[in-house]
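Note that one protein chain is taken out, while the other chains of the complex remain in position.
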Amino acid sequence: MSSIFGQLFRITTWGESHGGGVGVVIDGCPPRIPLSEDDIQPDLDRRRPGQSEIVTPRQEEDRCEILSGVFEGRTLGSPISIMIRNKDARPEAYAEMKEKFRPSHADYTYQAKYGIRNWQGGGRASARETIGRVAAAAVAKKVLAAHIAPGLEIVAYVKSIHELIAHVDPDTVTTAQVESNIVRTGDPRAVEPMTARIKQARSDGDSLGGVIECVVRNCPPGLGEPVFDKLDSDLARAVLSLPATKGFEIGSGFAGTRMTGAEHNDPFEMDGERVRTTRNYSGGIQGGISNGENIIFRVAFKPTATIMKEQQTVTAEGADTELTARGRHDPCVLPRAVPMVEAMTGLVLCDHALRHHAQCRLPDHPESAAG
Amino acid sequence: MSSIFGQLFRITTWGESHGGGVGVVIDGCPPRIPLSEDDIQPDLDRRRPGQSEIVTPRQEEDRCEILSGVFEGRTLGSPISIMIRNKDARPEAYAEMKEKFRPSHADYTYQAKYGIRNWQGGGRASARETIGRVAAAAVAKKVLAAHIAPGLEIVAYVKSIHELIAHVDPDTVTTAQVESNIVRTGDPRAVEPMTARIKQARSDGDSLGGVIECVVRNCPPGLGEPVFDKLDSDLARAVLSLPATKGFEIGSGFAGTRMTGAEHNDPFEMDGERVRTTRNYSGGIQGGISNGENIIFRVAFKPTATIMKEQQTVTAEGADTELTARGRHDPCVLPRAVPMVEAMTGLVLCDHALRHHAQCRLPDHPESAAG
Amino acid sequence: MSSIFGQLFRITTWGESHGGGVGVVIDGCPPRIPLSEDDIQPDLDRRRPGQSEIVTPRQEEDRCEILSGVFEGRTLGSPISIMIRNKDARPEAYAEMKEKFRPSHADYTYQAKYGIRNWQGGGRASARETIGRVAAAAVAKKVLAAHIAPGLEIVAYVKSIHELIAHVDPDTVTTAQVESNIVRTGDPRAVEPMTARIKQARSDGDSLGGVIECVVRNCPPGLGEPVFDKLDSDLARAVLSLPATKGFEIGSGFAGTRMTGAEHNDPFEMDGERVRTTRNYSGGIQGGISNGENIIFRVAFKPTATIMKEQQTVTAEGADTELTARGRHDPCVLPRAVPMVEAMTGLVLCDHALRHHAQCRLPDHPESAAG
Partner (left out) sequence: MSSIFGQLFRITTWGESHGGGVGVVIDGCPPRIPLSEDDIQPDLDRRRPGQSEIVTPRQEEDRCEILSGVFEGRTLGSPISIMIRNKDARPEAYAEMKEKFRPSHADYTYQAKYGIRNWQGGGRASARETIGRVAAAAVAKKVLAAHIAPGLEIVAYVKSIHELIAHVDPDTVTTAQVESNIVRTGDPRAVEPMTARIKQARSDGDSLGGVIECVVRNCPPGLGEPVFDKLDSDLARAVLSLPATKGFEIGSGFAGTRMTGAEHNDPFEMDGERVRTTRNYSGGIQGGISNGENIIFRVAFKPTATIMKEQQTVTAEGADTELTARGRHDPCVLPRAVPMVEAMTGLVLCDHALRHHAQCRLPDHPESAAG
């Protein structure tokens, strides 16, 4: 189940960084959704390498091809297979990695687990794997818009880079604002210092981490399930399955542990017919189920493991050695991780929306006694 | 799938706070493991109410009964059903909750999702649900000890209560140290101030949150899977499915976002035949797979939602109102949450150990060419 | 996953023939369905031992207890745990089986697989395990009636016992007709010869098999899925998971292999607004999906393995020996298997109905372009 995600809107991703390509198969997509490559490509363009001066220069067009599941411009309800060929692969840049484990990469653990690994560019652990997720999420968002919540919005943005913190209002920030700058932060004043800081890290041969915040607006109440499949725990699992992540918090998060219950509880009040809370330390989810308020969470990304400095490591044969990385890479993954966080969020919401519909939105038959 | 957890060591929990009881069915347990109620009861006793002066006074013996799956003292390989009857239920204490939604509880979201809820004591959202998890985890730990990693240790402890921080060495802290005090912290100097702080919160009619840290020692390398079922993302999902959790971080966590790659990467070195890292910002997991170092993570718990102060809320009929909680509850959930965190950790590790064994530990047949 | 069945309406059964009891946990049941033990007990009574002179005399009341998931007479949407205690267990009757494998039972294969087995009364392989299925199916049928197809009818009946064949019209046979006789056939003229034949087998110390036919009427079109989860393949798996089954066929079945396409195809015609077929060799399912015609299938049951004659077998230690069975048993399982076949059918239909609803019955939002 390693590469399968979701219960009803279920995706299987495949592919390594250096191989025939990467892709995804979506099983369980509702039928009759208008869909073409044009619906998917914009999100792929947001996550592709080479898009700006602060990301990896690897040149990949990442053009997607829909191979099945769509007919005359609409989904059939059958599996949607989407493929993206690898183009600008340079395995020779990784020859040294064949023999040496890169620190804080997955080289050693893959070898320990499988007894074999594709040492070219990180193989399955490469962020190229996320292409399939982003492509599938573009479809998930179309399902959400068509059937479940036309006004639902998912906006992620860089909240911090290293010690630089952006000030963003999650209630109002727009995708246009985030996309207006190459850092993908929602705070105009943070763009320049963050850009400069990333460039400095690159010229130092070093790398940076940071925090991405994500807000979901206009999510209907009732999504998520009690106990094991809570909406927040599923969101955590989803975004923490992205490379380089180290933490997740929702609503008040870790800071909330330093409040008292009287300070932290979100009082209810009526807003016309609608039940609202007067504040939102819950982060839009209570007891694992969305309450209709904005869902707000943050994800910690560590500094990129690939750096241009000499590091201590060991060989596959078990000898101490040194390694200085080559290959193209991002000095800071956050700008390209923004669409990945949005993608995982969209996949979780779509899946839970279908699950909620299946269990709790059945028609009551007039002939029956249930109601 | 809301109440089913795991892929191979698969548990189904059931039960509400006020009903016939709570329990769990374990499907997929390996056969021939010695097992009796005596193996399970100690962990239940650690999480049961009424165990000390700083937890809820509800009196429940929480005596477990194994109904199936064990024969002549050993597991059969068939489902193990474990039941615990509810005894000290006082639904009358919750009469007011029938009409009013408790702030930051699951009352409103359950009603919004299902159109019905058991308003007695939180129903399915009650921490009583975790009894089944703790019981199942006692079995999981026996499986780990018998077959996978006899020396594997899982130790959780209170790392902070509100603003009080414990100083604990994860490499050496023992269960005996944690169990020696009612707060369940591993820092002897923190016991008294934390106990006093919790008592103060209770007398104020208020509540507190905090952070639990968990360490897994002697975990073999290779557990966990790339992509969606990373060991860390599955641990996050597992512990964030516990009530009152708001955040998860592994290794360097959120603090790691303020380091550079050169500071953060964990260099490898040989330790005899064994590949080790010279530090452990990775938290024992790289690329989603255990690397043999200690697995270390932290979980944020919010202050208990039930407080004895008047709060603003709404009725089920949609009118603004006030509520002052009654019923028995914990002013701080952390002491009782320690065994729950350990339980979810044990369940994840056992499941991933079986999965790893299935895919990567097949015997090589001498007649075959593989190897 | 051995004891978990279904994707959305998901059941976990547990229990051995001789142990604390047997039961089931239903996960994913829609909320607000009226439910009490009285809805379940009648189906349990139809499958319980001791109900007539042609079944096993084991005395079990099989009284069910709902432990969770129901509140004030309606389902909560949370797991429904149902337990039935074992009462009239006589393990001493099975002492010989501790040492000897009963021919054509599961004794040897359980031992070979698990290295341990509960040798008392068949353990997990006993038909007592089906109690949980029948209980869960009573709930599934309530879901179908309340929400999906109020007029849906599932009627199974004995089609043949050994060489005696009943003549039953699947379009009109009623449950009342089937329940009016202890054989549970729908053909009044077959009752006496079948009853006599079963009594003769018992007095001979021998046993009989036969065929059960099942019809589903008023099933809406669209249930089932292409490829792996075809409605007919899932029905086959479901009923062939019952003890003593050896074959399944739908519609024309094996006899259809001796027809030509021109003879076998079911022509379509309009019946008012409704698409119908003029005959039904398809058995109500085409391409894995229900077409609205009656679903008709047959299940082969072998003669009961427990017989009162001396048989050649081996001991657990690997020596040739003889065995003459003791213990109480059915000379012919078919009368009691009729409600089991109906139960598995109800579980499959309910699960597929929820799945169909989730993928294909989403509301079209007026603001969206999909339709």
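Chains here go by letter, A, B and C, matching the order in which they are written, and residues are numbered from 1 within each.
One rule holds in what follows: a contact is a pair of C-beta atoms (placed from the backbone, for glycine too) under 8 Å apart; a residue touches a chain by one contact, two chains touch by 3 or more.
Since we're looking at a predicted model, the values are computed, not measured.
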| item | value |
| --- | --- |
| Omitted chain's touching partners, listed by label | A, B, C |
| Identified contact with the non-displayed chain, of C:Ser17, C:Gln120, C:Thr185 or C:Asn291 | C:Asn291 |
| Which of C:Phe9, C:Phe71, C:Tyr114 or C:Tyr157 contacts the chain that the document leaves out | C:Tyr114 |
| Subunit B residues that touch the omitted chain in the full complex | 7-8, 28-34, 77-78, 142-143, 145-151, 226, 354-355, 357-365, 367-371 |
| Hidden partner interface residues of subunit A, rising order | 1-4, 10, 12-16, 19-23, 25, 27-28, 31-32, 65-69, 71, 74-81, 83, 113-118, 123-124 |
| Positions on subunit C contacted by the hidden chain, ascending | 1-5, 7, 13, 101, 103-106, 108-110, 112-115, 124-125, 129, 160, 162-163, 201, 204, 206-211, 221-222, 224-230, 232-234, 236-238, 240-241, 243, 245-254, 256-270, 273, 275, 277-278, 281-283, 285-292, 300-307, 309, 311-314, 318-320, 356, 360 |
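Note that in this section only the chains that are shown with their structure count from here on.
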| item | value |
| --- | --- |
| Interface numbering overlap (same over half, different under half) for subunit B and subunit C | same |
| Top chain pair, ranked by number of contacting C-beta pairs | A-B |
| CA centroid of subunit A to CA centroid of subunit B, Å | 26 |
| Whole-Å gap separating subunit A and subunit C, where each centre is the average of the chain's CA atoms | 44 |
| Geometric centre distance via CA averages, subunit C-subunit B, whole Å | 38 |
| Numbers and ranges of subunit B residues touching at least 2 other chains | 1-4, 13, 113-115, 124 |
